[in-house]
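This is the structure I want to talk about, given as structure tokens.
Note that this complex is displayed minus one protein chain, with the remaining chains in position.
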Amino acid sequence: MPIVHISRRERFSASHRLSRPDWTQERNLQVFGKCSNPNGHGHNYELWVTVKGAQDPETSFVTDLSALSRIIKEHVIDHVDHKNIDLDVSFMKGRYSSTENLAIAVWEQLEEPVKALGCALHCVKVQETENNYVEYHGA
Amino acid sequence: MPIVHISRRERFSASHRLSRPDWTQERNLQVFGKCSNPNGHGHNYELWVTVKGAQDPETSFVTDLSALSRIIKEHVIDHVDHKNIDLDVSFMKGRYSSTENLAIAVWEQLEEPVKALGCALHCVKVQETENNYVEYHGA
Amino acid sequence: MPIVHISRRERFSASHRLSRPDWTQERNLQVFGKCSNPNGHGHNYELWVTVKGAQDPETSFVTDLSALSRIIKEHVIDHVDHKNIDLDVSFMKGRYSSTENLAIAVWEQLEEPVKALGCALHCVKVQETENNYVEYHGA
Amino acid sequence: MPIVHISRRERFSASHRLSRPDWTQERNLQVFGKCSNPNGHGHNYELWVTVKGAQDPETSFVTDLSALSRIIKEHVIDHVDHKNIDLDVSFMKGRYSSTENLAIAVWEQLEEPVKALGCALHCVKVQETENNYVEYHGA
Amino acid sequence: MPIVHISRRERFSASHRLSRPDWTQERNLQVFGKCSNPNGHGHNYELWVTVKGAQDPETSFVTDLSALSRIIKEHVIDHVDHKNIDLDVSFMKGRYSSTENLAIAVWEQLEEPVKALGCALHCVKVQETENNYVEYHGA
Partner (left out) sequence: MPIVHISRRERFSASHRLSRPDWTQERNLQVFGKCSNPNGHGHNYELWVTVKGAQDPETSFVTDLSALSRIIKEHVIDHVDHKNIDLDVSFMKGRYSSTENLAIAVWEQLEEPVKALGCALHCVKVQETENNYVEYHGA
């Protein structure tokens, strides 16, 4: 059975701040620069979720895209859209809101629900600006 | 010899409808939703074809991009651009026009002609909307 | 009071065909070319609606963007998305589905509802492909 | 002398929150919805500044683009990039951080410096997401 | 009769250099900076041509887009694509290759041919990079 990859984009607008609470603001500024502005800043994040699998013999789908979209919204977007990632997002508690940590946390949120759809999570891509993005393929 | 990947985009505008003729319209609507509208709908599809190979010692090319473009047009775009995928496209006969099936059919159309160019087909990516795409890397 | 313009994008995927029923298919092909393929073709249309007005003294908004989005969806998108423009869209009845006619029809659909929001319709832009769009500013 | 328009894009990432301090949080939520999340949210804003004028007879420029870019950075971007618009931006003090108010404030910041370049400010466009933007042409 | 605007994009890749032959290279560098590199540099230019007019009563078109595209290619693109604007382009002879001059020259190339199509040239927009563009509406 041929394996096919399918990718879905969802977007969210959120604020955050890079800062370690156990560091002085001086050291935070030295390491994180403008990203540690005490009152925060924000982004329009683009999230691309790629899943892979064989085709369903009845529908020829790897997965129903509207079901995949629903899962991403329920487990990720509803938690982060129009939120402060550091203060409002339970699945980011205890992690700095770096794009790396965000991609790993999104993977953890989606791995099981995607499995329940009958396919496998392949890649989580988080694009923070038009100039940079992070990809995570699981541990 | 280093292996290099090179990708070419071609575009086509086509109509289609997701529907199994052996199902009732009721069941088609239940499974395929608005995509099974009896009179169809359509998209501006973007097709990215990625080939790989060693460089030609004379030109330093993996392949001549204008030859690759010509092949994609001859074997794919001329068949699907400004067409109805379900009714007009011979290489889609007997398959539902899901993006998954479209990517696999494009692969089958291109595998041999790309080989004849002296390189190997690596990936066919079909982007249906700005929010979703399918990738196929062969069986 | 300063006048501000605000623009909202909504998207729809639809099929259509350029063809006059009072012409032979031969003449349709001569005038409309590949756009008159008997089984149709389709596009991902982008619709940009621009309204203008003074700011609301309480909210500083020209108009509430979510209300504007709702109106566009109710009066336009719900009628055309995943539809055949020629066969399924009541507000296009009796007109060829050229992008020009589509922009004018969208203007007629939105002029009154936008007025009811307390501002004025300024421009309807319909982008059919990445290479062409039509703008209409009213009669 | 022919009049030419020239436009320059600069970008900034900022956080903000729509909320009137003289309203209850209940009313803010009712009017501003998710945009009034108490801990804020954020965007990658795109700012397009359009100036117009006759060509300089020596350089054929309406204005030197690097000078225009420098002015936008000095008077706008350095104040808002990686900042909280509500708390950190002096030129937004006393205004809600709606996109309308942001566009008007940017106009006020740039009108005189652009005049000093020998041309005239024509339009300030602030794009908040891929789906909406505001334009201001002056009072 | 309602007036409608229709816009068409064509692209070209060209090299150029900002430099006045009657200035020393020192002064050229001072005024034009890196844009006066003696061996030149280049861009992927995007050209948007906007025409306006009433609709043809038979076709509902302002103008046939394929005819408009053909005119732009014949009078502009074929002259500049994969060329050196300073050395190869007859319609730029005697002008520095600033984006302002390019937009004006394109206007002059297209004004009559567009008239011959039965509509009027409204705007020539030349986008040099993702961060800047020039618009010209005629003298």
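By written order: A, B, C, D and E. Residues from 1 in each chain.
The rule is short, and it goes like this: contacts are C-beta pairs under 8 Å (C-beta built on N, C-alpha and C of every residue); 3 or more make two chains touch, one makes a residue touch a chain.
Just so it is clear, the model here is predicted, and its values are computed rather than measured.
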item: Contact set of the excluded chain (shown chains only); value: A, B, E
item: Residue touching the undisplayed chain, where the options are A:N39, A:T59 or A:N101; value: A:N101
item: Contact residue for the chain not shown (choose from E:E10, E:D56 or E:D81); value: E:D81
item: Residue of A:T24, A:S90 or A:N131 touching the missing chain in the full complex; value: A:N131
item: Residues from chain A at the interface with the omitted partner, ascending; value: 20, 31-33, 95-96, 98-101, 103-104, 130-139
item: Residues of chain E (touch criterion as defined above) contacting the omitted chain; value: 11, 13-16, 34-35, 37, 39-44, 81-84, 87-88, 129-130
item: Absent-chain interface as seen on chain B, which is shown; value: 2-10, 55, 58-62, 65-66
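We take it that only the chains that are shown with their structure count from here on.
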item: For chain B and chain D, chains touching each; value: A, C
item: Core chain by centroid distance, with centroids computed from Cα atoms only; value: C
item: Interface copy of D-E among B-C, A-D or C-D, judged by whether over half of the contact pairs recur; value: C-D
item: Superposition of chain A upon chain C: rotation angle, C-alpha, nearest 5 degrees; value: 180
item: Inter-centroid spacing, chain E versus chain A (mean Cα positions, whole Å); value: 42
item: Junction residues of chain E - those touching two or more other chains; value: none
item: Category of the chain touch graph - line, ring, star, complete, other; value: other
item: All chain pairs that touch each other; value: A-B, A-D, B-C, C-D, C-E, D-E
